[in-house]
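In what follows, a structure is listed as structure tokens, so that the remarks can point back to it.
Every protein chain of the complex appears in place save one, which is left out.
Every chain is named by a letter (A and B) in the order it is written, and numbering of its residues begins at 1.
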Amino acid sequence: MTEIVEQAIGRSRTARRRRKTGGITHIAVFLAPTVLIYSIFSIYPLIESLRLSLFDGQPDGSAVWIGLGNYATLLFDANWAVRFWNALWNNLILFFIHMIVQNPLGLLLAALLSLAPRFGGTYRTLIFVPTLLSVVIVGFVWELILSPLWGVAEGMMSAVGLGWLYAPWLGLEDSALTAVSLISVWQYVGIPMMLIYAALLSIPDELLDAARVDGLSGFAIFWKIKLPLILPTLGIVAILTYIGNFTSAFDLIYSIQGVLGPPDYSTDIMGTLMFRTFFGQQTQIGDIHMGATVASMMFFIILIGVTIYLLGVQRRLTRYEM
Amino acid sequence: MSTVDTTRARRGRMGRLGAAAGVHAVLLAYTIIAIFPVLIVVLNSFKNRRGIFTEPLALPRTETFSVEGYATVLTEGNFLLYYSNSLIVTVVSLFLILLFGAMAAHALSEYRFKLNALLGVYLILGIMVPIRLGTVAILQLMVDLSLVNTLISLILVYTAQGLPIAVFILTEFMRTLSRDIKDCARVDGLSEYRIFFEVVLPLVRPVLATVAVFSMIPIWNDLWFPLILASSDATKTVTLGVQQFIGQYTVNWSAVLASLSIAILPVLVLYAIFSRQLISGITAGAVKG
């Protein structure tokens, strides 16, 4: 026995070189492109923005370390603070409207679709159309439809006797933000609908059969079985809605209302504030340090939301093996 | 056999019919809300000014039919170029996202190494934090690299933006692949690279489609980065092109509606062709993610 092993060892020493197992070169090669591109164009800019927010630009182009000075300006300087809090408040309203309109609507549509009605596929396909369109296009389409000039919305409402309710909502301070939010709901409701629909489909049929044998009606099955089981998905939808607020909402408002968030800043959100601060507009010179400060504030606000979700919400929403 | 069942039975059948009607009523109503605005814009783009204003809800008739809007758009705008810009940016970004993302996901799911878990968390950060927050520094970086007003700048940013979610979904999926098939390839003497390209990639093809769908929509529709990084005439994407065209032609309703339709129609045509894959892709991705 030992002889055989010794001979084998001897042979392998003298044999031509063989490929060896192990090594990590290939791991590095597989990871390098992703890590490099991601680090350079996503993580580095983020850190650099945080760094820039700690400096103040000088007329000669140099920058001076001022610690949290920019944050103090943003939060407490009368001119800045009013815009910051207004934008943040508008963002929260936007989020709130999505949470009470978009996500329940998505849940309703998904629940109905999961009953597998006839033409369910067609409904699903058509309801998802707005989600595919560019926010810019969606913005203009609705601007035209709601426009008093064209009068499509007004005409249609008059036709059903609701003409007196019509107002140029996008132009009125009281209603502009709600109108923009609802347009955004119209565009994006397909996403929660799809996510929830998929979650509902993943509930095994036998479980629903068992509930029927246990005497539950369709409605009770939804409340007592389906809803508890898709809570984790609803949590994901909520956090996606929160993050989306600080990103895609800009495109919509920028294309409908422009960068000032009119009328009178009633649709100004963090995204437009950041864009304006960074690039400037008529009455204001662009300031990369303040722009970076606004961006960093958004970063912290998102971080707070995500943390609340991860620690508070997600932990309680157990994912059930099904 | 008794007859107690009859009332119960009748109520059951009526209830079912009523419920089905209710389901269809709600779905149909919302479907109309979803596509009506799109329809009305496309319809009116084929009318003259008179037709647009006097009867916005009617189909184009012989007296109101007109393609003057499209004529303006095609002569004044540069939409063919914008389209090719959008297409280049989207296709190249998608290719890089899928290739690099799959490579990284393969490394994370297949090999055990020291930084594995840490790298996973590092990449997930990118899902949580929008890349736009780094815009200030991205612009500086692109200026330093002389990439402003190039499509490359957009491609790099979109690739960085799309990679985290791609890696996340692909890693989850690759973890479910059987080890045996890869080990079998190893026994057959394939290198780790060939195992990835010849064994793993074909197996994850359906998921790649899902990731492509996920990543494509935000790239094609983005306004922010084209506006900031590549707003020159030669590098405008469709989204930005339409936005600026409409800004210039606000009073020419035919032209505005036509330019909107031009931006919408290709998307709708592609969607009509690929909707089945797209929707099942999103559904599958959602189940996994």
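Throughout what follows, a contact is a pair of C-beta atoms (placed from the backbone, for glycine too) under 8 Å apart; a residue touches a chain by one contact, two chains touch by 3 or more.
Going forward, contacts and distances are computed from a predicted model.
Taking the options "NADH-quinone oxidoreductase subunit L", "Multiple sugar transport system ATP-binding protein", "Cytochrome ubiquinol oxidase subunit I" or "Protein ImuB" in turn, only "Multiple sugar transport system ATP-binding protein" matches the UniProt protein name of the chain that is not displayed.
Taking the complete complex into account, A:Ala220 is the one of A:Val82, A:Leu149, A:Leu172 or A:Ala220 that touches the chain left out. Only one residue in the set A:Pro104, A:Gly163 or A:Pro204 touches the chain that does not appear here, and it is A:Pro204.
Seen across the whole complex, the unshown chain contacts chain A at 204, 206-207, 209-216, 220, 224-225, 228-229, 318, 320-322.
One rule holds in what follows: only the chains that are shown with their structure count from here on.
One finds 14 Å separating the Cα centroids of chain A and chain B.
Chain B contributes residues 19-20, 23-24, 26-28, 30-31, 33-35, 37-38, 40-41, 52-53, 56-57, 96, 99-101, 103-104, 106-108, 111, 113, 119, 122-123, 125-126, 128-138, 140-141, 156-157, 159-161, 163-164, 167, 189, 191-193, 196, 217-218, 220-224, 228, 238-240, 242-243, 246, 253, 256-257, 260, 263-264, 267-268, 271, 275, 279, 282-284, 286-287 to its touches with chain A in the complex. Chain contact summary for the complex, chain A toward chain B: residues 19, 24, 26-27, 29-31, 33-35, 37-38, 40-49, 52, 105, 108-109, 112-113, 115, 117-137, 140-142, 144-145, 150-152, 155-156, 186, 190, 194-195, 197-199, 201-202, 218, 233, 243, 246-248, 250-251, 254-255, 271, 274, 278-279, 288, 291-292, 295-296, 298-299, 302-303, 306.
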